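Here's the structure we're looking at; comments come further down.
All protein chains but one are shown in place.
This part shows subunit A:
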Amino acid sequence: MSGFLVDAALISLLTLIAILAVRLHRLFAVVMLSGAFSLVAAALFVVLDAVDVAFTEAAVGAGISTILALATLSLVPRDEKPHSIALVPAFLAFATAAMLAVAVSDLPAFGDANAPIHNHVAPEYLTGSAEDIGIPNVVTSVLASYRGFDTLGETVVVFTAAIAVLLVLGGYTRPRRRNGDRDKEDGNAR
C-alpha cells in the first residue's frame, strides 16, 4: 500500500511538473522545472530499483543539463513568444498519445518473469556475469563488457556533440571587432 502511495505521489508530481513546464512562458522557470522533473524521475527510478539509471538521471538530467540550459538561456530571449494553439500539430500530438496509450495495453505486465525481454540474453548476463567477469555490479559488466560496442558508440556520440558545439560556437577567442571594420569583415566573410 505504501509503495502504491509513493508511486502515485511521484507520478502525479511528474505530471504536474510537465503540465506547468508546458504552460509557463518564462523560460527560466521552465528550465528549473525540467531539472525538478529529472529529479522526480530519478526518485521514480530508485523506487524501481534502477539505481544506476537514477544516478545518471540525477547527475545528467537534473545537474549538468540544467546548467547548460541556463547558460543557453543567457544567449536567447527570456520569454517564450505567446502563440495560439495550432490545430494540426495538436491533433497529431493527441493521435500519437492515443496510439501510445493503446500500445501500452499490449505491453507485458510489470515485472512479468515470462516477458520476452527477460528471456532473451538477460538470464545469460545475470547468471554468467559472476563467472565471466566477477564484479558485483551486473549493470557495469553489461555496460562495459557485454555491450561494450554500445557504450563505445555512446561515448562517440558525446564526443561528436562537443566537436559540433565547438565548431559552431567555439569562436570565443575571436579578436575584437569594431563597428568600422565590421562592414569590411562582413564583405569578406560572406
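The criterion applied here is as follows: a contact is a pair of C-beta atoms (placed from the backbone, for glycine too) under 8 Å apart; a residue touches a chain by one contact, two chains touch by 3 or more; residues count from 1.
By our rule, contacts and distances are computed from a predicted model.
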Exercise for the section: Given the choices "Protocatechuate 3,4-dioxygenase alpha subunit", "SufE family protein", "ABC transporter ATP-binding protein" or "Na(+)/H(+) antiporter subunit B", state the protein name listed in UniProt for the chain not shown. Expected result: "Na(+)/H(+) antiporter subunit B"
Exercise for the section: Quick one: say which of A:Leu48, A:Ala95, A:Val121 or A:Ile135 touches the chain that got left out. Expected result: A:Ile135
Completion exercise
Per the whole complex, from A:Val6, A:Ile19, A:Ala59 or A:Ala97 the residue touching the absent chain is A:Ala59
Practice task
Pick out the residues on subunit A that sit against the missing chain.
Solution key: 51-52, 54-56, 59-60, 63-64, 67-68, 71-72, 74-75, 132-137, 139-141, 143-145, 148-149, 151-152, 154-156, 158-159, 161-163, 165-166, 169-172, 174, 176-179
